[in-house]
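All protein chains but one are shown in place.
Coming up: subunit A.
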């Protein structure tokens, strides 16, 4: 039962990250995921200090606010300051992350947050943290609810606004010309990425979440010709990653998150090798 819970949470996290990551990879903004997942650290610490509570809801709001803040910061630096986007990303997240570290070490006595846990996550403890209502009703693991809600929202947004996200990813100038504002969809996507990074870090940590945002979509990108297939392949890879990752960790008695990323990294290498060998993407042989 615990294994099933851990695999399910792992899959949902990988799914949420992968679906949003597909759009980030196509927009050549994969490292924004990196930035957001690191930058949320001060948000978590500040939320904890202000609320004095380790209730997930406060931490999520704090982290979500900082996540959106860092995307605005990157946007402003590149647009107004004319700084290359990679430099702006590197500047923004290391700066915020450093503030987070200072807060965490300075108030270490008051703040009962495990750095290790924030950075690397501990999916293995998820089954033990059960949501119990005031009436004493057991509703199952809290993380399952948090991640499940995240999946629900990601699904709703992607299904409802698929064409807006597609057109603003492919050709923002054209989208703008017909009256679909790229900036709006940029922030919708970034808001979702922030939210997802935060709801995922408890399971896989702030560092490895980046792997789930980038690696499964990048793998799917190698073998697809249409965005909808890319999303489906990403989902399949997320499923394989979470199942094999769990059992690899179980066998070797190592971190589940580490094992998941190792598995998806290996899948990428395999697909990369095979797609280069068998499926040269450029096929111009059909009659002109």
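To be clear about the criterion, contacts are C-beta pairs under 8 Å (C-beta built on N, C-alpha and C of every residue); 3 or more make two chains touch, one makes a residue touch a chain; residues count from 1.
Methods note: contacts and distances are computed from a predicted model.
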Choices "Serine/threonine-protein kinase RsbW", "Hydrogenase-4 component B", "Thiol reductant ABC exporter subunit CydD" or "Metal ABC transporter ATP-binding protein" - which one is the UniProt name of the chain not shown: "Metal ABC transporter ATP-binding protein"
Of A:26, A:124, A:239 or A:267, the one touching the omitted chain in the full complex: A:26
Touching the absent chain when the full complex is considered, from A:94, A:171 or A:276: A:171
Absent chain, residues of subunit A that touch it: 26, 28, 82, 160-164, 166-167, 169-171, 173-180, 221, 224-227, 229-230, 281-284, 286, 288
